[in-house]
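Only a single protein chain was left out; the remaining protein chains are all shown in position.
Chain naming follows the written order as A, B and C, and within any one chain the residues start at number 1.
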Amino acid sequence: MFKKLERQKVFRDPLYGYIEVNYELISKLIDAREVQRLRRIRQLSGVSMVFQTAEHSRFTHSLGSYQMANLVLEKVSGAKENLSEYEQILLLVSALLHDIGHGPYSHAFEEILDTPHEEMTARIIEASTTDVNRILKEYGVNPSDVASIIRHNSKYKVVEKLVSSQLDVDRMDYLARDAYFTGATYGTIDRNRLLRSMIVLKDDVLVRASGVHSVESYLMSRYHMYFQVYYHPVTRAYELLLEGIYKRIKDLTEANIKVDANVTNFVRVIKDNSLIEEYVSLDDAYVNGFVTQLTSSSDEILSTLAKAFLNRKLFKYLDVNEDIDISQFKKNKYYFNESSVSAVAYLANKGAVDSIKLLTETGEVVKLEDYSPIIKSLAESSYKKVKRIYYFEA
Amino acid sequence: MFKKLERQKVFRDPLYGYIEVNYELISKLIDAREVQRLRRIRQLSGVSMVFQTAEHSRFTHSLGSYQMANLVLEKVSGAKENLSEYEQILLLVSALLHDIGHGPYSHAFEEILDTPHEEMTARIIEASTTDVNRILKEYGVNPSDVASIIRHNSKYKVVEKLVSSQLDVDRMDYLARDAYFTGATYGTIDRNRLLRSMIVLKDDVLVRASGVHSVESYLMSRYHMYFQVYYHPVTRAYELLLEGIYKRIKDLTEANIKVDANVTNFVRVIKDNSLIEEYVSLDDAYVNGFVTQLTSSSDEILSTLAKAFLNRKLFKYLDVNEDIDISQFKKNKYYFNESSVSAVAYLANKGAVDSIKLLTETGEVVKLEDYSPIIKSLAESSYKKVKRIYYFEA
Amino acid sequence: MFKKLERQKVFRDPLYGYIEVNYELISKLIDAREVQRLRRIRQLSGVSMVFQTAEHSRFTHSLGSYQMANLVLEKVSGAKENLSEYEQILLLVSALLHDIGHGPYSHAFEEILDTPHEEMTARIIEASTTDVNRILKEYGVNPSDVASIIRHNSKYKVVEKLVSSQLDVDRMDYLARDAYFTGATYGTIDRNRLLRSMIVLKDDVLVRASGVHSVESYLMSRYHMYFQVYYHPVTRAYELLLEGIYKRIKDLTEANIKVDANVTNFVRVIKDNSLIEEYVSLDDAYVNGFVTQLTSSSDEILSTLAKAFLNRKLFKYLDVNEDIDISQFKKNKYYFNESSVSAVAYLANKGAVDSIKLLTETGEVVKLEDYSPIIKSLAESSYKKVKRIYYFEA
Partner (left out) sequence: MFKKLERQKVFRDPLYGYIEVNYELISKLIDAREVQRLRRIRQLSGVSMVFQTAEHSRFTHSLGSYQMANLVLEKVSGAKENLSEYEQILLLVSALLHDIGHGPYSHAFEEILDTPHEEMTARIIEASTTDVNRILKEYGVNPSDVASIIRHNSKYKVVEKLVSSQLDVDRMDYLARDAYFTGATYGTIDRNRLLRSMIVLKDDVLVRASGVHSVESYLMSRYHMYFQVYYHPVTRAYELLLEGIYKRIKDLTEANIKVDANVTNFVRVIKDNSLIEEYVSLDDAYVNGFVTQLTSSSDEILSTLAKAFLNRKLFKYLDVNEDIDISQFKKNKYYFNESSVSAVAYLANKGAVDSIKLLTETGEVVKLEDYSPIIKSLAESSYKKVKRIYYFEA
């Protein structure tokens, strides 16, 4: 039996009214240094360059994912029946901790680190020096179990699916949350209906076919959020400034040239990403701090990019076709980027990603794309890939 | 110059905050008997059997469509520039009046009347005895011009498109309104974004390609509202009771058997739908009135259906496949119905319905379905037609 | 043990997402004739003359009050612990049924009937001929217990307080609901916070002093809804037409003059309000029906008022001071009314109404007005009574 708080603790939240904490373990984890650090890392990095109000932190999303896990246990039929208490705790804990591995300005950071944030999350959970590791053990949860869920090792398949799949507590919170904080109304999802449609079995998570419309609607919302918010070219044009700064710092330090700013821990981490203590010392404030210092760097590329970052002098961009000679833009590798964006509304059993499965009224289990012709066509169609170059004019 | 009110009149509305009336003509039309009658006809007939709060009237939707027309003039680029003042007035008036031809419990009523409500709207506008006809003439608007817009005669093409097409003030109001009053969140549409994306030209209405996502999202909302709300089988199962009553009254009176309830005007109208005065005397209250009386009718079918209607003893329904012998259900024609439902999210130039057209950044005009692969696949796919029988067990 | 449904039934609702029905008894009661009748009686009678979208029925409010009772049991600390299962059922049932005694256009009807609707509710529950009486007995609930709660007989004090007091499930639903359906934003109440602040004891219902702000805010909302919505003079100016019609019918029938419309049950009821079967046959449709017939009544007063009612030719009104000679308006008693409106935001132990009581952090129980200076001054202050006359110009 996991110890409950004497009186429930709550956090006010615009999406749920209240986020409710009943277990002492959860309360302690929320106060853990590695979770509190997420207050200082924005959920949507550069998106606020386009949607000015997108300033919310990964902390609020972590609490929100945890609350969604609460709601799954409370509202989804079969959830409490088919998950042991230990598995229920694993669900709550994994939902709360799943993002602690994110670095500052996550996308640019993953680029330079070359390690996905999920792996960093798992390492932080397993590292003996961290608060979360200590607290988990203190309350009888094996950190490796949580890490295994984050790493998708299939030890706790149902919990894994609820924490990370095409319909999970993570996405159900962030789509709604990012829509709320950006003001992008198409992200609205019908949480109540989705929760009523889902079913948790011993070994799988299904959706009742009668609720297919709520899943269709959810996938369309996701699709629109991706194209309208997450992949907006101006967001990328801003983050590329930071990518340039990160790369330049890396190159200079590899060439043993000292960078004239307080970048010690950053440099250590990109050299050796097993340095957990240094890793968790990095946050947006830290990066903003050294970028501010770099505006007066003696290295011209660093000072140029740092000033541009602070004054939002962004990369320009151009859709590419045959007629354009892109070599003219390529003079300086820190000032150039070439990328292509494509997204599908739904992944039908592609690689590691499983299809959403429906339970029909006659008791059959079918893949969503085989039941809904709309989703089938969404899965097959995709916007023509846009090949785009970004370039910076110093 | 059309006369303005000395002080703007407003109606409070949950969707728009305020509905604003500036012209004296509009103020008079709102007070017209034929518009006020819409207060007594529900927008969604039997839908409140499924969504209990769907009790709003066609009056509120008519005001809402009018306010959307206001917003089109205020927000859509090109609208004020490319429409003469007379055309602007036609737009406002047509939006306000487009639904005055609806009968009580519209679907069942159209079935028995065999005339679409748009035609009835046009006739009421043209009838010399009606308030709206008199008021229009008094303020210098030719009723035939309004009727021609309702009848899609292509005299005022742009106004017609704004009042009735796949993206018009009617739909933009009712999708949002019906979502609000049912609580069906998937009906939420991004009105601000749609209005900013639309462009009114001299002879056409286009959508900027940069706003394609808002149109995609709008069409998905429409699709879900159709399947989840408007075509819900329980709604149909309720309305069929009324269809049965209507048919039975018709058959009895054609056989010269007197119906023992106050149905005089109803019977006159279904015999001769040019009787405008009688037509506009019919409303939900009138029908509810005679249905209540019919509960003690000496005709057993009438009394049975009337009691069932008041006590919500609905038709049952069954999806049909080869194995089912439907003849057993067909004993009584008033107690049986066979129908099939199918809907596509978007009509790509089918018959009278035009595609939505986009204006690309390079200035080309393209059909939505040729630009958006998602919409293309939506237009092509459709839910497998559901053939369904409804039957009543007395 | 009260029997539960095999699968929970839900009603969609914009305020709560879903209204959840778990007990078979509740499901049966919702289907009862006397509850279904409330679908045909508007919650806010004539308010839709001012707030055009205020068209929701007493049925939706009854379900909403029931759902608030659900939430009280689920969220308020002490509720489940201090109420026996029978009392919990009494709470749910009383919340659902508390309004079944309302007549059509309630205010005007109470005026002519001279019996408060609560008493009519209690009688319907106790009448052996009604569905609700039969169902309650069938499931082991004593109808007299429910009636005693409605009549405030203090047998089940805590349940009574939760159903009807200055802070109860009735008000918490209708303030929010009426605000939602009128679009009057000042009716918004912080339901989550209120529920978290309340405490149910064995013999009383208190509010934690730490939640005093949510109660203050709730009382201000209530106050504003009263002045802005419920007591709006235009609403009264409309309902007076009906009061005139009701009075005239009464006077005519008392003088043995036959009224030329279908008013049989109406007349029976106002002669003898113990006629439950006749009473529950009355609804808005019934009244609208006879009013429509009365437009061609041979009695000039009836036909005048009936036409005025349908065409919204309302009473005029005038604030009265010494300078005005009101005798000129008094020629016809059906065309004249004199009334004064005053409201206080909060009743501090006036007559039968108890103060809201707070539980301070040190464990004391204090009256709200003794703790909150704001509420104290609200309770003492009141808008200067507005004496107003209403008159009708035929």
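To be clear about the criterion, a contact is a pair of C-beta atoms (placed from the backbone, for glycine too) under 8 Å apart; a residue touches a chain by one contact, two chains touch by 3 or more.
Treat the numbers as computed from the prediction; the structure is a model and nothing was measured.
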Considering the complete complex, of A:Ser210, A:Asn262 or A:Ser298, the missing chain is touched by A:Asn262
Sort through A:Phe181, A:Tyr246, A:Tyr335 or A:Tyr371 and give me the one touching the missing partner chain. A:Phe181
Residues on chain C facing the left-out chain by the touch rule are 184-186, 188-190, 193, 213-214, 216-217, 220, 223-224, 227-228, 345, 373-374, 376-378, 380-384
What chain B residues would touch the chain not displayed? 10, 17-18, 192, 196
Given the full complex, what residues of chain A touch the hidden partner chain? 11-15, 17, 31, 33, 36, 39-40, 48, 50-53, 55-57, 59-60, 63, 180-184, 262, 281, 284-286, 288-289, 292-293, 311-312
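The rule is simple: only the chains that are shown with their structure count from here on.
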Using CA atoms only, can you tell me which chain is the most central one in this structure? B
Based on C-beta pairs in contact, work out which chain pair has the most and send it over. B-C
The assertion on chain A/chain C checks that the Cα superposition rotation, as a multiple of 5 degrees, is 180
Averaging only over C-alpha atoms, locate the centres of chain B and chain C and give their separation in whole Å. 33
At what distance in angstrom does the C-alpha mean of chain C lie from that of chain A? 49
Compute the distance, rounded to whole Å, between the mean C-alpha positions of chain A and chain B. 43
Enumerate the residues of chain B that touch no fewer than two other chains. none
